[in-house]
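I'd like to ask some things about the structure below.
Of the protein chains in this complex, one is absent; all others appear in place.
Letters A, B and C name the chains as they come in the text, with residue numbers starting at 1 for each one.
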């Protein structure tokens, strides 16, 4: 039945459990027809209009007369092409842009290496595309901006290994975001690693 | 732009904030085309197939050749038509059916009277429909199964007031679900009202 | 060392973990001498003055010239001696008294039968004292007011078994607190058992 099937689809949405999926179903059943029609239309529309930048792999909405396969950041001539920040997800990019502190380029990896699967089974992560882009564009510095979690650290280490050959040849600078006290950290609860990093990078 | 507009639509979903709405957007952007097309199709389909029972106002999915405007519970001849349970929402109905302890009929009110608005502004609640149904079907007992919250209590009291004229004339029995210790209640934390009810209904 | 030893003692307090136990230690180290002296004095004092009622086993503070071994509730001639409510803990008694809805007597069992240990290893629970009290005082009704948890239900059932012989002989009434919707219960989340009870005890 369509209702059960729709709920199964909502269950695949990120962070949605059975109870909320069902609530979505009843919400749509109770909503007016125009809302549902417009929603369905928009869902189809973004599959057409939202495309993946062929340079950084972020999603972006293209204008009607598509002139470029690149997102506005990649197309922006004022951004520093010598800096390439590798991030896990589109929302990371959006959040960093909001902070307004970075003016280089990005590369969206598509996630981090999961602990369960390891690096081998990560076909959805764009390691090859990253290698190709680095070799082709030769940025001066590659900033590995993965999360400060075990998954993020593993991913950063794996990227370093992948880029080693091209790095050896061309002496790129591969960096990681600085570690230390993040906003809100209290010394009473600080872990050894963060304390050690915060002490080393004191100034 | 379609992406921003889609996120606005997701923001109207129950329990969804800006962060999750955006995550939904990126999820759909990154999902394969077939998933999006099927989802859009299902959304349109349930607007066509999922209809509101003209007897109890619950949502249900009608078969292809629609023979009835009534849901399977209202159409079920084995359910006790002398018992009518008034509930707030479709999910309440579903949860009570799952418990398997009730064999009467239902009436879905559409919510409870919100504290902010009061009874006057509750155009989305089916008080009139309830009055009509009771007058027409003359159940022997009407069980007001609203939640044991202030909103639920207010709603039950308001229904009692509405049904007073028909009640006076025909001596219907209007009941409420029993109050007392619910599963998990500890005496250390019990409130006066629940304690009082639990004591009165001891057996 | 005294500091470590004190922290070990605080760790035995109900609900206190290592971090808070340590915080208590530093708090006392930093507090003024008078506070610590008064606290130590009070701890010794309540061991002297707070005694256990020999009738209901609740803790109470006796006046200087002790005239009775009974708490103020047991000594109160206006309380209904035909009603005996069996509760798990002193805090339950206090909470029920606060609700002001009960005017009978109490019996403090000392806890509930833990799932891990079963009924056999419950030497700290006063089943024998309850049996003796019931046989001696012959209340008309014994209300088993244990919590609506598995432990509480097991405990109530075990008491029923213990009191069976005296019950058979003298036809006491053994009741339990009524089950149903407690304040705050929403129908969307109600469990089968509570729904079933609420339906049976509707009125």
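Assume contacts are C-beta pairs under 8 Å (C-beta built on N, C-alpha and C of every residue); 3 or more make two chains touch, one makes a residue touch a chain.
Keep in mind that what you see is a predicted model, and the values were worked out from it rather than measured.
> One chain isn't displayed here. Which of the visible ones does it touch?
By the stated touch criterion, the chain not on view contacts A, C.
> Touching the hidden chain in the complete assembly: which of C:42, C:82 or C:115 does that?
C:42
> For the full complex, which residue in A:5, A:140, A:157 or A:176 touches the chain that was left out?
That would be A:176, which touches the missing chain.
> I'm checking contacts with the chain that's been left out. Which of A:132, A:164 or A:193 qualifies?
Per the contact definition at the top, the residue touching the missing chain is A:193.
> To test your reading of the contact rule: which positions on subunit C touch the chain that is missing from view?
1-3, 5-6, 9, 12-15, 20, 22-30, 33, 35-47, 49-50, 59, 61, 89-91, 94
> Contacts of subunit A with the missing chain: which residues?
Residue positions of subunit A that touch the missing chain: 87-89, 91-92, 95-96, 98-102, 143, 145-149, 152, 175-203.
Methods note: only the chains that are shown with their structure count from here on.
> In terms of C-beta pairs in contact, which two chains are most connected?
Highest contact count among chain pairs: B-C.
> Using the average of all C-alpha atoms in each chain as its centre, how far is it in Å between subunit A and subunit C?
55
> Residues touching two or more other chains, restricted to subunit B: which are they?
Only 89, 91 qualify.
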